[in-house]
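The complex appears here minus one protein chain, its other protein chains still in place.
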Amino acid sequence: MLTKSLKGRDFISLRDFSKQEIITILETALALKTDLAMGRKHKLLDGKTLFMLFFNASTRTRNSFESGIFQLGGHGNFLQPSATRLPTLEGEDVPYKTERISDVARVLSGMGDAIAIRILGDAVNWSYDKGLRIIKEFAKWATIPVINMEDNIYHPCQGMADVMTMWELFGRDLRGLKLGVTWTYSGSTKKPIAPHHDVMYAASFFGANIIYTKPPELRIDPEIEKAIKENVEANGGTYQTSDNIEDAFVDADIVYGKNHVCLDLLPPFQKEPKFDEMAKLFDKYKDWIVNEKYMKLAKSQSKYMHCLPCERGMEVTDEVMDGPQAAVWMEAENRLHAQKAIMALTM
Amino acid sequence: MLTKSLKGRDFISLRDFSKQEIITILETALALKTDLAMGRKHKLLDGKTLFMLFFNASTRTRNSFESGIFQLGGHGNFLQPSATRLPTLEGEDVPYKTERISDVARVLSGMGDAIAIRILGDAVNWSYDKGLRIIKEFAKWATIPVINMEDNIYHPCQGMADVMTMWELFGRDLRGLKLGVTWTYSGSTKKPIAPHHDVMYAASFFGANIIYTKPPELRIDPEIEKAIKENVEANGGTYQTSDNIEDAFVDADIVYGKNHVCLDLLPPFQKEPKFDEMAKLFDKYKDWIVNEKYMKLAKSQSKYMHCLPCERGMEVTDEVMDGPQAAVWMEAENRLHAQKAIMALTM
Partner (left out) sequence: MLTKSLKGRDFISLRDFSKQEIITILETALALKTDLAMGRKHKLLDGKTLFMLFFNASTRTRNSFESGIFQLGGHGNFLQPSATRLPTLEGEDVPYKTERISDVARVLSGMGDAIAIRILGDAVNWSYDKGLRIIKEFAKWATIPVINMEDNIYHPCQGMADVMTMWELFGRDLRGLKLGVTWTYSGSTKKPIAPHHDVMYAASFFGANIIYTKPPELRIDPEIEKAIKENVEANGGTYQTSDNIEDAFVDADIVYGKNHVCLDLLPPFQKEPKFDEMAKLFDKYKDWIVNEKYMKLAKSQSKYMHCLPCERGMEVTDEVMDGPQAAVWMEAENRLHAQKAIMALTM
């Protein structure tokens, strides 16, 4: 653990943090969770304000941040662009409609203590890195910490909650554990890929044997894949990919199965998002679903994870979701604890 | 009073509670009201989160719950379906648009301490029991209390505030008191009937003589009417109906006058809501209005109640609303105190 290195820092990508810093967040999250279970108050951010900018709808992220800052003694301002001027990058100004991010960030810095932002998908017309650029622009000008609540590339809070869940289920050392991460079918073509990136990147610090399975036409961001491989080399464990869904399940300890978009049918690989083509592609793989048949290939004590919300009957069957192997409720709750740790350590 | 039987319970319908449990809520509400008047803090729910799901617009309910949980030391997350995925029953799933209630309820259970829900009218396409079914589905899966903030059938928080107001005005024993509950005209055909149900049901515990007047084509839910009659038999008092509006006023101590929909022109009695026909029906009864002429038929100390918002000039005249007999402001404020009691006792 490192007791001081996170103070005042932005939390934008896990790749900005060392293994010891990530461990610090996880240990803090577990301590705060125990406190809450006992009813021990921990108003570590008494009187502090978190600005929560949501460019996209949200249930888990909104409620875990709003409850979380409150449990820490602070308050979250729930902000939607429809009720403010739209914060925009230079060159996208529209009189009386937009406000330059440089200005919004400096104004909010005078009125509160951290800025959390969710911006992805439709909110940035599927421009792959635009959400991240916007978050970084806020961080450039803000004098208070900026927290990434999900862009098209990263969902670092989810990654922390996922590994926290693995720690709780299997212990702090993931060596020898098989983590099967698979793409599954969905009737929607707008489901983010950031959770796949960050669950694998976060787990790669702790020695897990990771396998990522998906239809041959799909892939994760190659730059992130490279970072996962480097991490695995430095920390133990393995990383492989496969085009056979069964490979994610056979002897797995954890199966993380959810849909994600096809990167190659979106900008910057295409001029415009090709959602019709993506839907046709997905329809070829309707049998890519987490069901009991596949879960039987995994170890008997194995767990199923998904960041939620899920498309039942498409990504995963009701039987698995409502069955004893689902760790998804613990995983969702751990968003609360992980994010409280991030806030308590940075703000 | 019963000091322990409410802990952890859902608050969905008054019919789930015994007379002693209802007395417990009312006594608690009065004690909290005195505390507030004196400026005595009562942070009984320090650090706790209430999720407030509003599928319909709201002024009183929203502000009384949000202020109320705050006065108790907690925080209310104001949630609108437009800013989340829409929580839906099984079979109504739409990929990327909806999330199964079973999942939302379990996720929120991990992040806070109670779920309050308002869902009626347009939000359920006027399907009479759908709001209640949705609230019960939340309760089935949630591991934290679920509070009904109004569906098409029940508005139990309003019922408690109404009887609390009667207690304050006339004492805890309503025996010998005449409560005239009448339908009145409105230019809208979308005004709920739940407040009529619950004011009569709640008052029927305490010995009041209740009369419900309305045009011959209108009626309350017969199942609830039956429950009111049973309650009156068990607790004293009487229950009658009449097609003559004057009967609600003659010698009344309390007149509760407001519009409500015509049940027989809505599902399940019709395939589709027949609002045009309802408007035509209502137009026959424009003289069903609470005015000074009628109020003169009541006792000189009588009071006028309405859950609000009211349609001035249609349901009630300005003279009555702004006159000395209006108890509507006390009634509205008592929403705050009654709901604080419900939260303090269940959460």
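Descriptive notes on the structure:
By letter and in written order, the chains are A and B; residue numbering begins at 1 in each of them.
As a working rule, a contact is a pair of C-beta atoms (placed from the backbone, for glycine too) under 8 Å apart; a residue touches a chain by one contact, two chains touch by 3 or more.
Note that the structure is predicted; figures quoted are calculated from it, not measured.
Across B:Arg60, B:His155 or B:Lys214, the residue that sits in touch with the chain not pictured is B:Arg60. Looking at A:Val104, A:Val320 or A:Leu336, the residue that reaches the missing chain in the full complex is A:Val104. For chain A, the residues touching the absent chain in the complete assembly are 46-47, 49, 51, 75, 77-79, 82-85, 93, 95-96, 99-100, 102-104, 106-112. Residues of chain B in contact with the chain left out of this view: 41, 43, 54, 57-60, 62-64, 66-67, 70-71, 75, 78, 80, 186-188, 190-191, 308-314, 321-322, 329-330, 332-333, 335-336.
Here, only the chains that are shown with their structure count from here on.
For this pair, chain A with chain B, the centres built from the Cα atoms lie 41 Å apart.
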